[in-house]
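The complex appears here without one of its protein chains, the remainder shown in place.
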Amino acid sequence: MDLRFTPEEQEFRQEVRSFIAENLDKETHASMLAGHRPSKDQIVAWQRVLNRKGWATVDWPVGFGGTGWNIIKRHIFREEVQAYPAPEPLAFGVYMVGPVIITFGTEAQKKKFLPRIANIDDWWCQGFSEPGSGSDLASLKTAARRDGDHYVVNGQKTWTTYAQYADWIFCLVRTNPQAAKPQEGISFLLIDMESPGVTLRPIVTVDGGREINEVFFDDVKVPVENLVGVENRGWDCAKFLLSNERVNTARIGATKERLRRLKKLAADVSENGRPLVDDPSFAEKLAALQIELKALEITQLRVLANEHKNGKGKPDPASSVLKLRGTELQQRITELTLQAAGPHGLVGESLDVPLGHNEDEIAPEWMRLAAPTYFNTRKVTIYGGSNEIQRNIIAKQILGL
Amino acid sequence: MDLRFTPEEQEFRQEVRSFIAENLDKETHASMLAGHRPSKDQIVAWQRVLNRKGWATVDWPVGFGGTGWNIIKRHIFREEVQAYPAPEPLAFGVYMVGPVIITFGTEAQKKKFLPRIANIDDWWCQGFSEPGSGSDLASLKTAARRDGDHYVVNGQKTWTTYAQYADWIFCLVRTNPQAAKPQEGISFLLIDMESPGVTLRPIVTVDGGREINEVFFDDVKVPVENLVGVENRGWDCAKFLLSNERVNTARIGATKERLRRLKKLAADVSENGRPLVDDPSFAEKLAALQIELKALEITQLRVLANEHKNGKGKPDPASSVLKLRGTELQQRITELTLQAAGPHGLVGESLDVPLGHNEDEIAPEWMRLAAPTYFNTRKVTIYGGSNEIQRNIIAKQILGL
Amino acid sequence: MDFDLSDEQRLLRDNVERLAAAPDGVTSDRGWKRERWKKFAELGLLALPFAEEDGGLGWGAVETMIVMEAFGKGLVREPYLATVVIGGGLLRHGCDGEVRKKLAGRIASGELLATLAHTEREARHELADVTLSARKTSGGFVLDGVKSVVPHGDQAELLFVSARSAGGRHERDGVSLFRVDADSKGVMRRAYEFADGTPGAQIRLDNVVVPADALVGEAGKGLALIERVTDEAIAALCAEAVGVMSAMGEMTVAYLKTRKQFGRPIGAFQALQHRAADMFIALEQARSMAVYATMMVGESDAAQRSAAISAAKVTIGQNGRFIGEQAVQLHGGIGMTMEYRLGAYFKRMTAINLMFGDSDHHLRKVADAGGLDRKLA
Partner (left out) sequence: MDFDLSDEQRLLRDNVERLAAAPDGVTSDRGWKRERWKKFAELGLLALPFAEEDGGLGWGAVETMIVMEAFGKGLVREPYLATVVIGGGLLRHGCDGEVRKKLAGRIASGELLATLAHTEREARHELADVTLSARKTSGGFVLDGVKSVVPHGDQAELLFVSARSAGGRHERDGVSLFRVDADSKGVMRRAYEFADGTPGAQIRLDNVVVPADALVGEAGKGLALIERVTDEAIAALCAEAVGVMSAMGEMTVAYLKTRKQFGRPIGAFQALQHRAADMFIALEQARSMAVYATMMVGESDAAQRSAAISAAKVTIGQNGRFIGEQAVQLHGGIGMTMEYRLGAYFKRMTAINLMFGDSDHHLRKVADAGGLDRKLA
């Protein structure tokens, strides 16, 4: 047991950092540093840079474009990308549908989709949630009826992030309405967003952003070869995917970066002549966050090491801890940032529309982004299995209650 | 609407305070100030002083020895007693069985018991909890079988506070094991502790104290005239009693006194040359407690005013808020006091055995009492309907969930 | 001590709640409507705090609390706080005789909007941090500087502007308050929306000349007045916050009863029931402190008044954030959408927490003051 990074690992960290510094578009970096989400173009451009380097899909098995790095190196890589910050891989492709296709898909599916995922030639989105089925995912109603070589899909998905950019959507659909349990009779389908009968309705979120959508399916024909895994056994794919998601939604590297930034910002605002960062109460809040983040980082490494030891494919229910605490910490950073902005946190702005820097600002950009970011980040404890669901998982799967 | 105390109310407060100052035994006061529980003798002596003054049972109806004061005056009286601090009336008599007898009892019971309760000629204890029925009170098993003019009682009660002092115990017993619902078929019995077949076993608590007991009933004969209310309808008495208890367990006046005292103590300990009370983080914790206490005090007055307006006998489920927050605040004071004691909080002592002051102390008495008090105070969120049960009550009875 | 509303107060509450619930107030231009403002005037709401001799109703803090709570419930964005509570307060406590009477009358009739332009870009929550300069001239004063977070500063015709006429930055002495016509030469306003949609403005005063009688109170002694009126504003805001919180609580409980997951209403799940119970407790505690603030706002000892108001703001801030965050969480995705009214409440609650000092700021103030008064409950 030794938690110290080896010299080789430290060197690797440096290599990743230098690569990012030399290859990441400066404007992308500046915009992200300021707290904006990267645009579609920025995400795609950076993913292609990584793909050329062979770093687009580092977690995938070697034969499929993975790097073969051990968990420590993968951790370092992810942390450096998040902490720089650079755009992260499009999760719906690289972390979600990619591994599902690798684990459950046919050779043809692997060949067709995986390289395009790595290069974001296809932009993917996720069709799991429905208006009636949020936390109770297995109650989903979108139906796929077999009709010769096709399924005919009817129904509605919702909370579909970035569906407006998507070329493809992976969906859970009900293929056997007569199944004994709700989890049975569900299948995992890949659907071309260009298919006739697919329509979108945007949902504007409280921060004024336009991230999410409703997706409607009206007699959409999907070729049978787009079924992943076994018909009616899609729940296996879903469980596998959700467990991967829990690890990734912790986003510890990103939270570290936000925390470092907040500390700098808090050194620049003063009250009564004292920088906020020297206010004892604020400084202790920052320290407390840093401590919890450190604990979570080590917990993450322990969970990953454990999963690694127990063999692939078997998700560790402890990943619920990562999702839970990771998202709570993300929220607390946004709360503290808003507090740091003070009364000028009132000056609102949307995350999606970067203002130019040349006009006379009512408040610095970070202050104007503080409230929308705080609003927007409320989502992280809701999506990917709400934190209440994660507590259920811990209670039932780990504690046996 | 006017929250200011009227001059008359302020005068009344002064009158109560002066009366306590002039009549409370000095040793009792000093011992309580130091954080000890009052002894049986101290409680009895003070109650008799109050009884001579006509203040023993201020909340009871006028005809039964009550003062006829309105809720504000009763609030002021209770607060002054707690804040002085002086011993409070023995709750099992004055707040619990007394009002039950007044509301549900026969004339004979009123005549026999009430004056003796007011003067603690009888020391009462409470026989509700059983080993198998804690929060699920209605699952109680102690059985009372009718046999001519008597009930024959068999079973066991537990967590019986001060049973070792008690002359009488009021019990919930099962008189009809065939009732359709667990709440039905329960009766409210008064049992003489001297009856043959009643035995005690003390339970030592983690703080080393000897407050609670198990009480065993082995073919105990109880005259039928000791039934309160209607046979098999004892649950009505129980609900009425528990709701009264919730108001009294808030103990806001006592918490105020502990908080004032803690502030003084924290002015007397220093670290690095700075008194603890000037440590920003500790000072903010004190302020936060004071604020929450103020809020709860006003909430209590609002609840009492509301109950008053809605007529007697109808308990306000909002009293759950008082129990919940009141007990949490009691606990937080003990936590902060232990923190203030610092490393010398390690020096243990029992709450029950006052040490003399003349020997060379390893640490001041308040520091030695800090840990046992912290331990002991864990009980307050458990008894009187655990705080989880109070949340159930709020969710169901107030919010309709 | 008495918790009951009088018949008159009950009538006021019912009337205002009805008006505030009218659905047409939210989406109009700049978030509010002149027509509804006129209805407020007709109902006497705009005359509420002014003395009868000034043409007002001579009502007090309790009535303001009643109005503001109803406004919170109804998400009313009309400039009541800025104009009637703050502007009215500055008039009542700071201005004399004819000026007071005249302006109070114009506010009461609904024809004049007022606001306080005080917060500056570097000041955060520190009220004494004023750098906008007031230079005395033979005929009056010249004001020069920028105020940045002025609620309803985009439309108010009457601006109360704080300025430094003497002393250094952060000094209590030397802060003066002036009445400034918004269309004076040199006044430049930049309108924007607060994060919750409330209209706001940055106001630049570029060597604005005001006459000598524009000075409110004594030169250099304006801070005590600003503090007093800020305390009144906080008390009113606490009441508004209680309205916002109770609306969020009610929406959440209703949602818990109707939304089904795993075959039953999610309100049947005990973990969510307990969360709802904690929200209820937080609301009741906040309500108590709003009542407390209302009572203490008239306290003559400024230090005690201020500590009490700060205590209320701490509770409102902490409990309001808790209730808001939990309401969104329990609603799930729908609580995150613009289409659903909960988000607007959540944003309003967040804005309230940023106004006049956040909970940490006020907790420190209470700690520094060494506690709360014993005169009141």
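We call the chains A, B and C, going by the order they appear; numbering starts again at 1 in every chain.
FYI, contacts are C-beta pairs under 8 Å (C-beta built on N, C-alpha and C of every residue); 3 or more make two chains touch, one makes a residue touch a chain.
Only a predicted model underlies this, so the values are computations on that prediction, with no experimental measurement involved.
**Student:** Based on the whole assembly, the unshown chain contacts which displayed chains?
**Tutor:** When the full complex is considered, the omitted chain touches A, B, C.
**Student:** Can you work out which residue in A:321, A:369 or A:382 touches the chain that's missing from view?
**Tutor:** A:321
**Student:** Have a look at B:129, B:142 or B:330 and name the one touching the chain we're not showing.
**Tutor:** Looking across B:129, B:142 or B:330, the contact with the absent chain belongs to B:129.
**Student:** I'm checking contacts with the chain that's been left out. Which of B:63, B:148, B:177 or B:343 qualifies?
**Tutor:** Considering the complete complex, B:343 is the one touching the chain left out.
**Student:** Among A:62, A:180 or A:399, single out the residue that touches the unshown chain.
**Tutor:** A:399
**Student:** Can you list where subunit C touches the absent chain?
**Tutor:** Counting over the whole complex, subunit C touches the hidden chain at residues 269-271, 273-274.
**Student:** Take the complete complex as the reference. Which residues in subunit B touch the chain that isn't displayed?
**Tutor:** 129, 132-136, 139, 158-159, 203-206, 208, 212, 269-273, 276, 281-282, 335, 338-339, 341-348, 362-363, 371-372, 374-375, 378-379, 381-383, 386-388, 391
**Student:** What does the interface between subunit A and the hidden chain look like in terms of residue numbers?
**Tutor:** So the residues of subunit A touching the unseen chain are 1-6, 9, 72, 263, 280, 283-284, 286-288, 290-292, 294-299, 301-302, 305-306, 309, 318, 321, 324-325, 388, 390-392, 394-396, 398-401.
The rule is simple: only the chains that are shown with their structure count from here on.
**Student:** Whose C-alpha centre lies nearest the centre of all protein C-alpha atoms?
**Tutor:** Centroid comparison flags C as closest.
**Student:** Among the residues of subunit B, which are close enough to touch at least two other chains?
**Tutor:** Touching at least two other chains: 280, 284.
**Student:** For subunit C, which residues are shared contacts with two or more other chains?
**Tutor:** 272, 363-364 - these are the residues of subunit C that touch more than one other chain.
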